[in-house]
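With one protein chain removed, the remaining protein chains of the complex are shown where they sit.
Chain lettering (A, B, C and D) follows the sequence in which the chains are written, and residue indices restart at 1 in each chain.
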Amino acid sequence: MNRRMRLCLVALGGAGLAALFTAAFLRLPAFGGDRHPYGDRAVRAALHRHTANTIASVNFDLRAFDTLGETSILFASVLGCVVLLRQARDEHRARPEPADVAPPVRRYALLVLPVAVLTGLYVVAHGQLSPGGGFQGGVVTATALHLLYLGADYHALERVRPLGAYEAGDALAVSAYVVTGLAAVLAGTAFLANTLLPYGTFNTLSSGGTVPLLNAAVGMEVACAVVVLLARFLDQAVEIEEDSGK
Amino acid sequence: MNGWLLAAAVVLTGGLGAALWGVATGPLRRRAVAQNLATVLAGSGLLLLAQGYDRPSYLDLALVLALLGPVGTLVFARLLADDLAADPPRARAATWATVGVAAATVAAVCAATGPGRAMGKLLVTGALLIGGNLIASRALSGGFGGVRGG
Amino acid sequence: MIAVALLLVAASATAAVATRDPARQALVLSVLGVVLAVLFTTLQAPDVGLSQLAVGAALTPLLLLLTVRKVRRRPRREEDPR
Amino acid sequence: MDVLPYLVAGWVFLAGCYGLATSRNLIHAVGCLSVCQAGTYVLLLAVGYRDGGTAPVFSDLKPGTRPVVDPVVQALALTDVVVGATVTALLLALVVQVAKRHGTVDPDELGELRG
Partner (left out) sequence: MNRRTNSAALPAAAELALWWTTLAGLWLVFISTVDPLELAVGAGAAAVGALAARAARRAVTDR
């Protein structure tokens, strides 16, 4: 199939899809409408369980099982990246030359790194109250660590990043999620049902039953997963070299 | 639609629109500068939106953007250092104009909030946004001299 | 307000597709991520905006550029990549 | 205004598909795929919007004082963003592997290699 024919095919398919989309969009409820039956029920359920952030309540309480699936997707994809980006037999590690970074940038990195770690933890801890949650905070924390690569070099990053610990932390966090779910089963209700803990006072850190626990587990899982993921990519981009051009 | 939202609309249409044009066309150095300025303008826009919707909790977005936006620019400055070194970006006027917009936004929102912890959070966000932007533009114009393998 | 953000998203998405060089596309994608976060704020979805910021502002560009660097660093058999 | 968000979502999705089909570089194709995903986020959130509503986050809002938008689609979009990021990472890892094994990231050249 040559390029021209493929382009024609894409144009045809695109036009068909566009027509179908337009037809479907004209039949959708108008934008900004007032009828959201599921949304209203979800808000009521969240308020009943004293969770201030309804989105966290939906993700970690009503749809907790889906979030388990999502977490496993993340875990599996990190596993896939680790396998795909491992060091092959015909490659060797070359120590990169130390980078020469301007002092202001280095100072900025050293100054902002702890602040960013703190912000990430804040976003995780307040996931059930204000916007945020395990995923967002985890990514912020993990990205913060990589300021060290930007402010210094890869060697400096490797010194504060025991990779094995992060891999273990990743697995541990996923199992913590599952264990929290199983605890509900042992207590005589359904898997991941939020009946185990008291719902607490509305709009405090301990409100929402198991929501904060699951949130923290996901936060840890995401932070560790992103660190491991970026470590593999950095290894490939910076350290690993092929022995000879094939 | 109150004044804050109107101001946000102006900042986003004018500033972010221009930054978008800059990032989509032209040589690499202009794109990198425009990407840096886009994060600052979006940060100011988010501050104005949080004030306009009267939701202090939306400030977390501006805070995270103020932290991660400069990090993103530093990523580009680091990994495109070889391409940028041949043709270093110089955009003093644009950078200072954007910083001015951000500072004015922070000052206005602070004045509307009044003293207290919320104002402290605003000031931290503003300082991170402006400081990060200045450092990032410094890094773009040759902060990573001679980065080879590292 | 929403319309402004929507049009910005449409424009930056088009620009991201039209930019063929991966390194430059990463720049446009990072702006797209930030613009999407603004749109989500106007659509009253701060949680989604926050995760889009976390992913789009630094993580995706970093991954893309690291891949670009790895691919370029290889000894190339063919002509210059474009 | 009634259908503009939906149309923008469709446009973003189709633009991403076009880029995906005509891409000459696998890294660029992965970027286009993330543009496609952006279209789905816009569609999901547009479905859940309510005029004059605010976010259903009650840390700084008394429940019941203001109308709120639909949290269910927001949770779906959140999952979508996460899965999108992981898909991008996995595909980029595959691209690195392809570049190693075949020495090119142009899909057309890859097709020729296979014969």
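Simple rule for what comes next: a contact is a pair of C-beta atoms (placed from the backbone, for glycine too) under 8 Å apart; a residue touches a chain by one contact, two chains touch by 3 or more.
For clarity, every value in this text was computed on a predicted model and none was experimentally measured.
K.L.:
Touch partners of the unshown chain, restricted to the chains that are shown, please.
P.N.:
A, B
K.L.:
Just to verify: which one of A:Leu12, A:Ala30, A:Ala76 or A:Leu118 makes contact with the chain not shown?
P.N.:
A:Leu118
K.L.:
Write the list of chain B residues that the hidden chain touches.
P.N.:
For chain B, the residues touching the absent chain are 56-57, 63, 117-118, 120-121, 124.
K.L.:
Contacts of chain A with the missing chain: which residues?
P.N.:
98, 106, 109-110, 113-115, 117-119, 121-122, 125-126, 130, 144-145, 147-148, 151-152, 155-157, 159-160, 203-206
By definition in this document, only the chains that are shown with their structure count from here on.
K.L.:
Please tell me whether A-B or A-C has the greater number of C-beta pairs in contact.
P.N.:
A-B
K.L.:
CA centre of chain B versus CA centre of chain D: separation in Å?
P.N.:
Centres of chain B and chain D (C-alpha means) sit 24 Å apart.
K.L.:
Scan chain B for residues touching two or more other chains and write them down.
P.N.:
53, 55, 57-58, 60-61, 64, 68, 71, 75
K.L.:
Would you please write down the residue numbers of chain A that are in contact with two or more other chains?
P.N.:
Answer for chain A, listing residues that touch two or more other chains: 53, 55, 123, 130-133, 135-136, 140, 143, 146, 229, 233, 236, 242.
K.L.:
Using the touch definition up top, name the residues of chain A that touch chain C in the complex.
P.N.:
53, 55-56, 123, 131-133, 135-136, 139-140, 143, 146, 226, 229-230, 233-234, 236-237, 241-242, 244-245
K.L.:
Name, in rising order, each residue of chain A that touches chain B in their complex.
P.N.:
94, 96-102, 104-105, 108-109, 112, 115-116, 119, 123, 130-132, 136, 140, 143-144, 146-147, 149-151, 153-155, 238
K.L.:
Spell out the residues on chain B that touch chain C in their complex, using ranges where they run on.
P.N.:
Within the complex, chain B touches chain C at residues 1, 5, 8-9, 12-13, 16-17, 19-20, 23-24, 28, 31-32, 34-35, 38-39, 42, 45-46, 49-50, 53, 55, 57-58, 60-61, 64-65, 68-69, 71-72, 75-76, 79-80, 83.
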